[in-house]
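What follows is a single structure, and I will ask about it in a moment.
As you look at this complex, bear in mind that one protein chain is not there, while each of the others sits in place.
Then we have chain A:
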Amino acid sequence: MEFEKHAYDVVVVGAGGAGLRAAIAAHEAGARTAVVCKSLLGKAHTVMAEGGIAAAMGNAYPEDDWRVHFRDTMRGGKMLNHWRMAQLHAQEAPDRVRELEDWGALFDRTPDGLISQRDFGGHRYARLAHVGDRTGLELIRTLQQRTVALGVDVYMECTVTRLLTDADGITGAFGYWRESGRFVAWEAPSVVLATGGIGKAYKVTSNSWEYTGDGHSLALAAGAGLVNMEFVQFHPTGMVWPPSVRGILVTESVRGDGGVLKNSSGNRFMFDYIPDFFRKETAETEDEADRWYDDKKNNRRPPELLPRDEVARAINSEVKAGRGSPHGGVFLDIASRRPAEYVRRRLPSMYHQFKELADVDITAEAMEVGPTCHYVMGGVEVDPDTAAASVPGLFAAGEVAGGMHGSNRLGGNSLSDLLVFGRRAGAAAAEHASKRTGVVALREEMLAEAARAALAPFEREGGENPYAVQSELQQTMHDLVGIIRTAPEMERALERIAVLRERVAALSVEGHRQYNPGWHLALDLPHLLAVSECIARAALAREESRGGHTRDDFPATDPDWGRTNLVCTRGPDGTVTLTRQPLPQMPPELAEVFEEQP
């Protein structure tokens, strides 16, 4: 078979914030760089991010600095974060935000003309740089325009199905053009995975169709390890009505800007769910909580702004106890607390979203919200400084990488993560390539085998339709490996995943190769199954509750598990193997940060 072939130093898979930031860094380091993305440029899931970019710039509170941000991040992650990633992230985020302004970004301003910073859950000070509630769009457009201005090659609507390797590491990648169905291969000594997350493994999710765990699965197949996969973040506030929009995100900024959660009796129930871990820094009364918005020195944070895992579990409990809203959520009320004009100015996208999709005026009535699968903390195990995976030449940044957020990510820390580690991954990938350029070559039999595997769904007649299989997987993960987990349920999930794997191997698709969504889904499904299995296996093994992993049969946090990471790797026969690894311990000078008063 003849294939379209290209040669680069660095191939970046994914064009969200991490991918584009990596491509810019690789290009600036002198590498011949390409970006390959499943959608059109500028449509990646980063565009959905609403709240802002967390960075301790100190524009709103001069007391803020990287140590406070580091501490908030580690505590939000229940101390399971890789300390070095959390440190680099907190130290470098302000510079990464400032350079976006040099590339054209227009953030909202403080009265003295600096970048304005807003409050968010789990952050001690107001520190999210933002543009209304459409910060992700600003980030992606800025990076997109920079990438185009630099002349980086972009392969749009092109899906990578395999990473190519030899005995010394990465040699390139193989994929297909969605438009024509034709195959394409890239020869490259460095590949940066920036493919985002796995939300499409779940029934109710804020994630788009692209979030099928491709990068997680490609890394696993290439021999890399996945760390922390049991930790899946359910954002507390997704839309619940009408059914067709169930799961779409309602930004945390609604709470940061004064919105509160109420049950069917009108009670601010979050006061009943303050865990001891956060009690000292959380308001005890509604009066104190309400004063905090204007006077942060003398009052503590409202419990609505606890980290996301706490709020999601509380909402889940209220609904289960029969105190939910008519459509199975709870009420999020900003209408009775802030003037309509303020709401429209601070939360224009939310106003628009509820008006257009639910016919609800959020300046006049409360929203109905409930938990939605939003983010996977787990991902490719990487070296913090270089974002390098264990396979030479393979790098990972953004949601596809693991370790940075521990067991739970704070809002606003995703966009800053993309920028900090996207840049580090791109620079390190360029450096690796400079040592290996010209050495790598693609082996024809590998390409032919990749092509055969991709075409297999067309060869089979009379098999099932891929949409039905995806729907069953989503239901399985929702029911059996969701917010609250038990061993018998997860064992059942693993049995079902094994059956689904056989069904995926037998399904068939109609039509031909040109822009065929059924075929595309058939090729995404093995990725979704691989990440679902990793999540279920790791979740079954971790017999404690922590962050985005809650066990009904092991409700307590266990200090031994607090020193342990679970790493998934793939054995030669394709099965997932779990390994316990000690959590890297931070040096004493960083540990001191946690001894200070909150």
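Quick notes on this structure:
Simple rule for what comes next: a residue touches a chain if its C-beta (ideal position, glycine included) is under 8 Å from a C-beta of that chain, and two chains touch if they have at least 3 such contacts; residues count from 1.
In this section, contacts and distances are computed from a predicted model.
Think of the chain that is not pictured: of "Amino acid ABC transporter permease", "Quinol:cytochrome c oxidoreductase pentaheme cytochrome subunit", "Succinate dehydrogenase subunit B" or "Sarcosine oxidase subunit alpha", UniProt labels it "Succinate dehydrogenase subunit B". In the complete complex, the residue from A:Ala126, A:Leu218, A:Leu332 or A:Ile483 that touches the missing chain is A:Ile483.
In the complete assembly, the contact with the undisplayed chain comes from A:Glu472, out of A:Asp383, A:Glu472 or A:Glu543. Interface note: of A:Val245, A:Ile274, A:Leu455 or A:Leu494, the residue touching the hidden chain in the full complex is A:Val245. Among the residues A:Ala221, A:Leu357 or A:Val593, only A:Leu357 touches the chain that is left out of the figure. Along chain A, the points of touch with the absent chain fall at residues 39-45, 47-48, 98, 101-104, 106-109, 111-116, 131-132, 134, 136-138, 141, 145, 148-149, 156, 179, 203-204, 208-210, 240-249, 320, 324, 326-329, 349, 352-353, 356-359, 370, 465-468, 470-472, 474-476, 478-480, 482-484, 486, 489, 492, 509-512, 514-519, 552.
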